[in-house]
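A single protein chain has been omitted; all remaining protein chains appear in their positions.
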Amino acid sequence: MKIGLLGCGRIGRVHARSVGQLDSVAIAAVADTSAASAQELAGETDAQVMSAAALIASPEVDAVLIGTPTNTHYDLIHAACKARKAIFCEKPIDMSADRIRDCVWAVEDAGVPFMTAFNRRFDPNFSQIQSRITRGEIGSVEIVTILSRDPAPPSLEYIATSGGLFRDMMIHDLDMARFLLGEEPTSVFAVGSSLVDPEIGNAGDIDTGAVTLTTATGKICQISNSRRATYGYDQRIEVHGSKDMLRAENVLENTVEMASASGFRKAPAQHFFWSATRPPTALGWRILPKPSQAVRNRLPISTMDYGLKC
Amino acid sequence: MKIGLLGCGRIGRVHARSVGQLDSVAIAAVADTSAASAQELAGETDAQVMSAAALIASPEVDAVLIGTPTNTHYDLIHAACKARKAIFCEKPIDMSADRIRDCVWAVEDAGVPFMTAFNRRFDPNFSQIQSRITRGEIGSVEIVTILSRDPAPPSLEYIATSGGLFRDMMIHDLDMARFLLGEEPTSVFAVGSSLVDPEIGNAGDIDTGAVTLTTATGKICQISNSRRATYGYDQRIEVHGSKDMLRAENVLENTVEMASASGFRKAPAQHFFWSATRPPTALGWRILPKPSQAVRNRLPISTMDYGLKC
Amino acid sequence: MKIGLLGCGRIGRVHARSVGQLDSVAIAAVADTSAASAQELAGETDAQVMSAAALIASPEVDAVLIGTPTNTHYDLIHAACKARKAIFCEKPIDMSADRIRDCVWAVEDAGVPFMTAFNRRFDPNFSQIQSRITRGEIGSVEIVTILSRDPAPPSLEYIATSGGLFRDMMIHDLDMARFLLGEEPTSVFAVGSSLVDPEIGNAGDIDTGAVTLTTATGKICQISNSRRATYGYDQRIEVHGSKDMLRAENVLENTVEMASASGFRKAPAQHFFWSATRPPTALGWRILPKPSQAVRNRLPISTMDYGLKC
Partner (left out) sequence: MKIGLLGCGRIGRVHARSVGQLDSVAIAAVADTSAASAQELAGETDAQVMSAAALIASPEVDAVLIGTPTNTHYDLIHAACKARKAIFCEKPIDMSADRIRDCVWAVEDAGVPFMTAFNRRFDPNFSQIQSRITRGEIGSVEIVTILSRDPAPPSLEYIATSGGLFRDMMIHDLDMARFLLGEEPTSVFAVGSSLVDPEIGNAGDIDTGAVTLTTATGKICQISNSRRATYGYDQRIEVHGSKDMLRAENVLENTVEMASASGFRKAPAQHFFWSATRPPTALGWRILPKPSQAVRNRLPISTMDYGLKC
């Protein structure tokens, strides 16, 4: 399968590297508003440089991978739908839930495969928790607890266009909640503070947040986020079921432990999700089939709605 | 110091055993509406059986330990205040926040030492977390996460008079939140479900609950409770600070680990807070000094207010 | 049962405290060459001070607990046998294997219960490993690994009369090996070094040692000892079986873990075997029945023989 990569920035390069490790997929074309960035990534991937419009139209391209700024996603998705290309689009799809729904209808009408960048579902630890829940190992889900902290906040420039902590960071945890609860949330409560860096608060965003979700049958999910953790990229999930409990700890940098008068010390958590020592498949992606009517019915309670009340 | 023990039921006996392990304190008198219970515990502790009124009035008694049903606490506290005795009273002090405030004013006016049964502050793991926070080891507190599950729900008879999950069980976690946040909560959000046993729901209570607290400076605390955990008495706390993070895990029944084709298996958590293998000092208590004016000012936001909105 | 305690030094006091926590046993009499030590412990235990001979002869004494210096054990055991008292004797029983066998024959002829101070068999973790082996959980035992380190070496005065590392310290590990192997060792290999403190080497002892035992059916046990560990009292055992593996880790001082840029740090191991937070029953003891003929046949390969070849 031939991929057209839209956006050759940081995340575009991450995807290009992931694609490069798969046998059956290749980057055929790249596009970026910066000719230099496009040229550089084209050189590394043996791809052609094109304009976005030409790339989407090209018969050489089976699927588009959208890694451009969020405010361009809407138009690119619609264009790709018209060109009947399979679509992978980075998160968040858009800042507006209404516009996201528009994208969903466009995808449905076009009947093209569509997937967004909820890579954490492919994390080997989290996906194992989900499959063990599905196999009934812990009975029915009652409480989901998600602790998620980034090593350090992004730049203030990034913060300004990120859509805020809920859309940019907690979006992954909200997706995990949907992945693990097995039911759509029916109520959302959110609080947030600026504790890590007052400049983030001055920019109108928060850097520390907490959400509680409940479902129609009374399942509860608590999520907390911080933009800063001194000890690495901290991603932990715990699911309390009617029979037993499952939890996933962080992968540490190594398994060495030192014993001294101050106790037993292990390594910090691996530093970020594209750490070289994480298996590259953790960042992999696959083309999902056309969304079913059932999915369409669920969509008015979009992931994007969460966090708007804080 | 001579103790008068009011109430010779389950919790009264636990306290009698704790007192028996201290050198400088002894049970001088016991009282219970069941003469047989009073007689039995008197025999074990070499104490006299008295009526509650006589016990409170007795010059042989320096302090009263109130372990009677909740609806008797109010009158016993007021009587002990009049008799100028030091008071230890089980939690919850009363079902009504107003009546609890009355008790506080009575204690203040009498100028007697008063303490309630927040034993978890004396748990060696949790008290260490608090003292390390106080020493500044993790900077300022940002997020407190408390996961608390009982091994099994109490009887429906107990549920009926317990005051509900928030007053009976989460009260300890709310106290931990105050202990660790270093600031009074200014907002409380609570949700609850009956997932463990529908009979608990039918009785008007919940068995699964979650609370979010925030403080004036933006600190956040998330608590979740379940009345059932197959793997023991589960009490974990984690504090994310501006510099570092501290967490306390459960004490397991032993340190043995078995390795087999299904992986590495450790023992369950110790089963309950009066487990024989926990150091008895974890249940110890001490007489606190007269509450200061500052404490009095804080009291309108009583621990008892929490959870009333669920 | 009434106990006569011979020896009121450090270990005698440890035993007195353990006896004090048992309901059915009491110290009736104490003896020590230091009248002051005897008087002090007698005061604490409500016991009479006697001479050793009078204590052993006393009809008030059912059993003697020998906690005197090693070179007095032989005579006291023989005297107690003549007086038909049950005997508990501290380790090592004697410095000479021949004299230990003499003691065993005396005990056998007298038909009195006898027990020596291998307290580690009553450690809740190690005893659980042994009982799970006995229940067949890991199949047949193949490799036993014992890592044992003291926090710090004893004084040079103690070293001078201790009998050396193998008789004084590793004796417990050799007993654990017999406890867990389920077969008598048939070969012993030992090496030792003085690495911790050259003065220990100058005194003719070692402070670092390693032993390999094998049994008739080919089971293997490796033991290593050091007189120094910065991180607490370190006692770990691992048993590799034909089906699965069991291991016991140290009990740490608490369960608190700190996460920082240098990683995840837990507390040191509890500092010594009479740590206040260890359950006192771990130091408990019980009177064993008269040794059977089978035991007598095994005795020529006494625990005391080990380590003599280093």
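To keep things simple, chains are lettered A, B and C as they appear, and every chain counts its residues starting from 1.
Everything that follows uses one rule, which is that a residue touches a chain if its C-beta (ideal position, glycine included) is under 8 Å from a C-beta of that chain, and two chains touch if they have at least 3 such contacts.
Note that this is a predicted model, so its numbers are computed, not measured.
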Full-complex contact with the absent chain, from C:Glu40, C:Glu142 or C:Glu183: C:Glu142
Where the unshown chain meets chain A, residue by residue: 124-125, 128-129, 132, 137-138, 243-251, 254-261, 276-277, 279
Chain not shown, touching residues in chain B: 229-231, 234, 252-253, 259-269
Touching residues (missing chain, whole complex) on chain C: 140, 142-143, 145, 147, 149, 187, 189, 191, 193-196, 208-210, 212, 214, 218-220, 222, 224, 226, 228-231, 238, 240, 242-245
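As a working rule, only the chains that are shown with their structure count from here on.
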Equivalent interface positions on chain A and chain B, same or different at half: same
Rounded Å distance, chain A centre to chain C centre (Cα mean): 58
Chain A and chain B: spacing of chain centres that average the CA atoms, whole Å: 41
Set of chain A residues in contact with two or more other chains: 229-231
